[in-house]
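Heads up, one of the protein chains got dropped from this complex, but the rest are sitting where they should.
Note that the chains take the letters A, B and C in the order they are written out, and that residue 1 is the start of every chain.
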Amino acid sequence: MRAIRKTSFGAGFEMVDRPLPHVGEDDVLIQVKASSICGTDLHIYEWNPWAQDHVKLPLTVGHELCGVVVDKGINTDGPEIGQLVSVESHVICNRCSFCRTGKGHLCENTEILGVHRDGAYAEFVAVPAINAWADPPEMPYSIASLQENFGNAVHTASVPLVAGRKVLVTGCGPVGVMAIAAAKALGARSVYATDISDYRLSMAWTMGADLTINPKKQDVLSTVMDATESEGVDVLLEMSGAPSAIDEGFRALKPGGEAALLGLTSADLSFNLDDHIIFKGASVHGIVGRKLWDTWYKMRGLLRSGAVDLAPLVTHRFALDDFERAFELMAAGECGKVVMFPDPAEADGPLS
Amino acid sequence: MRAIRKTSFGAGFEMVDRPLPHVGEDDVLIQVKASSICGTDLHIYEWNPWAQDHVKLPLTVGHELCGVVVDKGINTDGPEIGQLVSVESHVICNRCSFCRTGKGHLCENTEILGVHRDGAYAEFVAVPAINAWADPPEMPYSIASLQENFGNAVHTASVPLVAGRKVLVTGCGPVGVMAIAAAKALGARSVYATDISDYRLSMAWTMGADLTINPKKQDVLSTVMDATESEGVDVLLEMSGAPSAIDEGFRALKPGGEAALLGLTSADLSFNLDDHIIFKGASVHGIVGRKLWDTWYKMRGLLRSGAVDLAPLVTHRFALDDFERAFELMAAGECGKVVMFPDPAEADGPLS
Amino acid sequence: MRAIRKTSFGAGFEMVDRPLPHVGEDDVLIQVKASSICGTDLHIYEWNPWAQDHVKLPLTVGHELCGVVVDKGINTDGPEIGQLVSVESHVICNRCSFCRTGKGHLCENTEILGVHRDGAYAEFVAVPAINAWADPPEMPYSIASLQENFGNAVHTASVPLVAGRKVLVTGCGPVGVMAIAAAKALGARSVYATDISDYRLSMAWTMGADLTINPKKQDVLSTVMDATESEGVDVLLEMSGAPSAIDEGFRALKPGGEAALLGLTSADLSFNLDDHIIFKGASVHGIVGRKLWDTWYKMRGLLRSGAVDLAPLVTHRFALDDFERAFELMAAGECGKVVMFPDPAEADGPLS
Partner (left out) sequence: MRAIRKTSFGAGFEMVDRPLPHVGEDDVLIQVKASSICGTDLHIYEWNPWAQDHVKLPLTVGHELCGVVVDKGINTDGPEIGQLVSVESHVICNRCSFCRTGKGHLCENTEILGVHRDGAYAEFVAVPAINAWADPPEMPYSIASLQENFGNAVHTASVPLVAGRKVLVTGCGPVGVMAIAAAKALGARSVYATDISDYRLSMAWTMGADLTINPKKQDVLSTVMDATESEGVDVLLEMSGAPSAIDEGFRALKPGGEAALLGLTSADLSFNLDDHIIFKGASVHGIVGRKLWDTWYKMRGLLRSGAVDLAPLVTHRFALDDFERAFELMAAGECGKVVMFPDPAEADGPLS
């Protein structure tokens, strides 16, 4: 089969021919229909310091996908062959104390597709059956592929209570704008969004933001204060990892407010615990991955009910063979989600 | 009446003669029986930068006290004249949105005794009747005076769930060691405590710590990991404000754990949000003041049931007239709580 | 002034001439602009057993209102004269342990307007200033009057988590249909509603129900199971007090689900704790009044943001002088909310 692999240190991927993956007793084999690109994939492509530390070569990359089950191990009892599925990319041990107490997203033995084991940018991939999430047959492949990334957004918007509250989202990359949509669907009274890119702010607007702020052009704090009768926001969803956004976000947070942090800073930060957390009596929650499987059930509801529509977020489609152009676009940044199709004839929209 | 006042910029207090405080319609007048010294009082005494920014002179200082009600305004209906009371030092407005929603500890219009209005180091003090907390008549004056400071500890130990869990307390000043006692009484499975002073660690031991660690002599992280089968602690109560203690505390915190922060850092801090909060999926809570009045009810239960005994923490007693010596002792640091008595004949233990 | 009073045992009210209410130091005097009718008012009108037990005569009745502040006591600092206000009808003591810990809705010394003290069906009413909730000047009087009743609905829909969940509302009286609107605005994925009146089910539909069920015509349990892929609902909001609705509601509740109970049964009930609560691992919450003042802030957000529009619920308007016809309509039951206006010229819609 064709697979996009990282085979050597340095930037770039190559497409190679590989044997079909082994299907274990608890696994399903999935014929990939679509796979989307995440910031992490770009880090691996560019071979940044994080990638150098975490990724062991050679490796088939990619972790966001959907596909159809074509084979299954003897111990599985679902999903059935022929079923369209999305995939949770975190393969957990189900045995450690985290897995055994509803905190599988913190499993110490997690293996991530496309980081620790062969992933999604291929014609076929094998995953534990429990990681394959059954989708309705009519779900477009690009939406199905986006679900695992959408899960980060839903997880973030679910930890603080957003219903009936005013929410600030700092950082409007794909997960940020999906968090805007999730927060609105979960009852947020209003959602304000910041980003330094007007392209991204227009995506934020499309996904439901009530107000967008470009810190290069407007003062974030005073704009938020004007919008909230000088009260500040009840909830901060920090999706950027940028020190200035973090600082502005906490300044705009009301005393007694809640913050959920997803964006990674990748370095120590100069941070004022007194003003940002202690004097405010604020609560701050670190967000990692998706809650297994609460987040998936919640996503299912948000998508099936139509409360969230992810379609406007898919801005570009490529044939998998055309991955180089897809990654160049990602690197340039003027895009929403970019989805690749092993079989271009099955793309659910025009290719770029 | 005699009152200890801050009358001029620079270090020190002076004892002066003052008229009796005015008793408003909603107020009670309290004859002070005991008043204890808090770190904040020492800051004002020493006139440190925080004090220079926050305190307006002239002012009668002190905010921890107990006494007997001797007069009351026309709008009050309790406590009665003759009642022994402790005092909540935060006078809140009862009208802002925080006060109206059970978050009075975040009231934007708070006035603190001995910081923003005349305080406790005097023969008499007037406070709103609702700030006067009725004590059992047999409660020793020193314990009654300590209650408001104990409230900080109880508030901290009540925000994360400690019952059945392993808890690390970083910083064993008076509030830290009271937090140890509170956590144990609230069901903590075990409490580990750190401080760089052996004197304070011995107080920690007295107040119920299961293990004490001096970072000057032992590695905090490895000691905690040894004590917890390499899991780390479920809960961190940060009472020191010291960057190294904060860093060690978060390192020792288990993924999915909870931290409550009370100690002030008084400056920006180099902090790793990724490792300390995000990847861990941790929750962090800023603690300020006491919950009005949940914390007081909880304290009442802990003290009246005998679950917590604060007596060992009162290491020194002075006549109020002898305040200079009391503050010198505080500045030297080899003490637990220091309590002053306007009438030395009413001290509930030998004077120093 | 004119006032509608209950002056003697037996059915009915009478309109009488009364002196202006006394305005205490903490009170405001309100010129009533609109007052709406609640089921409780009908009970008092009909003098049912509950009314006979709880209401002391003579009394000016009515507890839902809005009006304009025309005088204020010396201790008040807001709202100002001229301000349009709605009124929280529960006058609480602010001193008991419930009031002091954010549970004022459980205050043991509560006095309710129109039940324990003179109420809203009059040209003027005096209430504590803290009970007068400032409204935007452009808010229609009928909506402003409805707010306190809307508060019951918002409180009910806020105790269980409804965001992203499937909700069943049993009972579509005014509070029931407002709970539908509140649940939808707070992010409920879908809301199913039951009532034996098709008139009320059509109101449910108007206020946002996704599915309405008349138990006289359809089997509630199988209809809900069909709508939920046989899972049942995550949340039950019980607004009817009817034994059959309660039974059906709990049968339709998913294991691990949450129920909030507002409807009063007025008698012992045959109830299966094993099947309805224990085996299901369900959580059940009793709802009384509004949370003071969290619910009011939440309502403010839902109304001002336009997330909830109460206008369609106001089906009839009467002059206050015409109260007999208003109560006859209420007794017949084919109505939404019925609002009365002391000055018919100020009605915000055509009179019936």
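Definition applied: a residue touches a chain if its C-beta (ideal position, glycine included) is under 8 Å from a C-beta of that chain, and two chains touch if they have at least 3 such contacts.
Just so we're clear, the structure is a prediction, and the values are computed from it rather than from any experiment.
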Next item on the list: Write down which of B:18, B:189 or B:251 is the residue touching the left-out chain.
Entry: B:189
Check: Just one of C:47, C:205 or C:271 touches the chain that is missing; which is it?
Finding: C:271
Note to self: In the whole complex, not just what's shown, which of C:22, C:285 or C:304 touches the removed chain?
What the structure shows: C:285
Item checked: Listed residues C:5, C:72 or C:105, member touching the removed chain -> C:105
Note to self: To test your reading of the contact rule: which positions on subunit B touch the chain that is missing from view?
What the structure shows: 158, 161-166, 185-190, 298, 301-302, 305, 307
Checklist line | Contacts of subunit C with the absent chain, listed as residue ranges | finding: 97-98, 103, 105-106, 108, 231, 246, 255-256, 261-262, 264-274, 277-288
Next item on the list: Spell out the interface residues on subunit A facing the chain that's missing from view.
Entry: 25, 75, 77-78, 94-95, 97, 100-102, 130, 292-294, 297
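The definition used in the following text is that only the chains that are shown with their structure count from here on.
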Next item on the list: Could you put a whole-Å number on the gap between the CA centroids of subunit B and subunit C?
Entry: 43
Next item on the list: Enumerate the residues of subunit A that touch no fewer than two other chains.
Entry: none
